[in-house]
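If you scroll down you'll find the structure; I have some questions about it.
Omission of a single protein chain aside, the complex is shown with its protein chains in their original locations.
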Amino acid sequence: MSNAILLVSCPDKRGITATITQFVYEHNGNILHADQHIDDQTFFMRIEWSLTGFSIKKADIGKKFESIAKKFKMKWEIHFTDKKPRMAIFVSKHLHCLYDLLYRYRSGQFRCEIPLIISNHVDAKSLANDFGVAFHRIPITKTNKAKQEQKELYLLKKEQIDFIVLARYHQILTKQFIKNYQNQIINIHHSFLPAFAGANPYKQAYQKGVKIIGATSHYVTEELDEGPIIEQDTVRISHRYTLDDLIHKGEDLEKVVLSRAVRWHLERKILSYNNKTVIFD
Amino acid sequence: MSNAILLVSCPDKRGITATITQFVYEHNGNILHADQHIDDQTFFMRIEWSLTGFSIKKADIGKKFESIAKKFKMKWEIHFTDKKPRMAIFVSKHLHCLYDLLYRYRSGQFRCEIPLIISNHVDAKSLANDFGVAFHRIPITKTNKAKQEQKELYLLKKEQIDFIVLARYHQILTKQFIKNYQNQIINIHHSFLPAFAGANPYKQAYQKGVKIIGATSHYVTEELDEGPIIEQDTVRISHRYTLDDLIHKGEDLEKVVLSRAVRWHLERKILSYNNKTVIFD
Amino acid sequence: MSNAILLVSCPDKRGITATITQFVYEHNGNILHADQHIDDQTFFMRIEWSLTGFSIKKADIGKKFESIAKKFKMKWEIHFTDKKPRMAIFVSKHLHCLYDLLYRYRSGQFRCEIPLIISNHVDAKSLANDFGVAFHRIPITKTNKAKQEQKELYLLKKEQIDFIVLARYHQILTKQFIKNYQNQIINIHHSFLPAFAGANPYKQAYQKGVKIIGATSHYVTEELDEGPIIEQDTVRISHRYTLDDLIHKGEDLEKVVLSRAVRWHLERKILSYNNKTVIFD
Partner (left out) sequence: MSNAILLVSCPDKRGITATITQFVYEHNGNILHADQHIDDQTFFMRIEWSLTGFSIKKADIGKKFESIAKKFKMKWEIHFTDKKPRMAIFVSKHLHCLYDLLYRYRSGQFRCEIPLIISNHVDAKSLANDFGVAFHRIPITKTNKAKQEQKELYLLKKEQIDFIVLARYHQILTKQFIKNYQNQIINIHHSFLPAFAGANPYKQAYQKGVKIIGATSHYVTEELDEGPIIEQDTVRISHRYTLDDLIHKGEDLEKVVLSRAVRWHLERKILSYNNKTVIFD
């Protein structure tokens, strides 16, 4: 059976929670989760209810909810758990995150489809084949990026891709590209942002002599490595670690941090605002 | 101004959230936090609202809510943030947790009163004096426990103590004593429970050769070290640690883990059920 | 080029470090790492030196060292980094650790050979095939264990296996089997030992209501889940986690904790004593 998930943000005001829960209740919905949060006068809510016995048809729920949404000036989105989102993965030469995502996908941890892997290199091809996912190599040079991104967008549309995961994809996307997937591109950066943004974060960390390294997953915005942070984690290192040790330990973090972000995105647990995220975990 | 905090648990059923939020809304309450959780067919909720403009007097809110509570077979409690809970601390010879609690109290991290420290030893006396808290030494022997606990209970009633924190108090309380403070006695155990229950947990950990140690705060029940866990934390050690190093590192954990439990208890963020806790953090 | 790694334990006494380092130095070895540890009157050392220019042939180093070893009553072992250890993996139906090990192997994180995977089930077969590793299904029943272990030992000898990794292998090995691989069988247990030993540790953890879960890698001894602990790690959970969430989060820990143990074992960084381990990290 299917559940509905409603995500809402609006200026805080008396009665929002009561009105929304009443809406679900009076149409015979059974609330499974309801979580709200108020920050800086803004109200955020995620509510999930079972559609079993719900008296409004899926296609009509949005229309019916519209009058409530208007009254409170809500931004809102509704999702249904019986529709699997379609995810594309972009990757370059480091394959550990790709590997990890595909394994979780195959073992049923992600409720999604993965019809498409795109890379500027050829390294991921055999791995994509092993998992039966279509692989497209689209090399990027200094001069061809705009044209190549058009190819990518064509493939993404054709495959009806809902969101993109950059699993160590070492190319900067253009503003034009990003506009097509606002808050729908998840990146993994191999440092504890905002420390060590940009290139070679492990080398930066090594040279700085930090005692802990991190990884950060975030939505991609126009500003490089500056989008809303979804998840971070850290792990202790010591002076005994070579740069290689540090990279290996970091890769384990990257996989976990990226996979959590993907999972929360799939489960509609993330609301972005003000370049930050609310995670309804 | 004051807020009301309502904690509810009951068999899960359609309409509970809607009914409760409607109750607050129709009496002109502004919901500040609402969090619910469903586990094994049981519904749990914590809801906090501002009493500014609320149309029911504090003293009457309970009565008015009673009919809703009955309908859904709720266990419930209501608290008001303008009433400071009164806390007693029991301690033996290790003073680090006592010290930490008193410092947090003095620096305003805890919204409570601490009118009373009880110990079976004299070690904590000068510290109690430094902070201006009444100190009572009540030594416990194999034969006098029942009688001494009566003295303790007398002091606790006299000071209108709401809850007790065992800040490394090395005496086992009797069933009779505990009955007076169900879910109102917080203990810190210096291990990651259920590992190393009972005496000398650091020594046990040292001999076992674990690579991580922990601390656990829990409500006290009749079964020693078996009450509902409120909070735990862990820290990495290595073979280089002596037993003393391990104790020092562990003491830092104990302080943090105990203080989090006390704070959540004060903020009415804990619901116990089934020998487990829901923490509405 | 190759390095020599010498692991030593003996009763503590004046002059051990000086004697060993002098031995390396006077034969023109360049010490790359030297780490020692003293615990309870016992001396432990790991020393690694480059064989470039070393004046004793590899085959003769042991003989030459023997007189020093006798003088100090040492237990000792010597390894050379140009010899890759041969590892077998035992697995049942949960494949995440197997997957992780094979990926690390393929990507060069482990300096070893993996010629053999043994399972009591068929589930791992296609994964073994993907990675080109020989797979043998050896089902175990209540009555055939002794006989089947003989088959396993035959395969292990035939493939000259140095050590075995139990990557979620849900069979208890017999004493007779274990004797063949003392301190050479690494298990991953999906709890923070000694908490939740035995079957279904995640379910035990869920029912207990712990706030943190863990994973433990250890050498296998006759006592189930009681062998010397090599590595542990923990991760925070909350009352919001279902048993399934807990399992998924735990699996990520298991992979990391097991892979660290395998790596340290391969790099000869582990000394066992007294049912504990010294990790020369």
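Going in written order, the chains are labelled A, B and C, and every chain counts its residues from 1.
The rule is short, and it goes like this: contacts are C-beta pairs under 8 Å (C-beta built on N, C-alpha and C of every residue); 3 or more make two chains touch, one makes a residue touch a chain.
Here the structure is a predicted model, which is why all the values come from computation and not from measurement.
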{"item": "Hidden partner chain, touching residue among A:K70, A:K142 or A:K208", "value": "A:K208"}
{"item": "Footprint left on chain A by the chain that the document does not show", "value": "37, 39, 192-196, 208-212, 214, 228-234, 238-240, 274-279, 281"}
{"item": "Hidden partner interface residues of chain B, rising order", "value": "95-96, 99, 103, 107, 109, 130, 238, 240, 248, 252, 255-256, 259, 281"}
{"item": "Residues in chain C touching the chain absent from view", "value": "14-19, 21-22, 24-26, 28-36, 38, 236"}
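Everything that follows uses one rule, which is that only the chains that are shown with their structure count from here on.
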{"item": "Inter-centroid spacing, chain B versus chain A (mean Cα positions, whole Å)", "value": "37"}
{"item": "Numbers and ranges of chain A residues touching at least 2 other chains", "value": "none"}
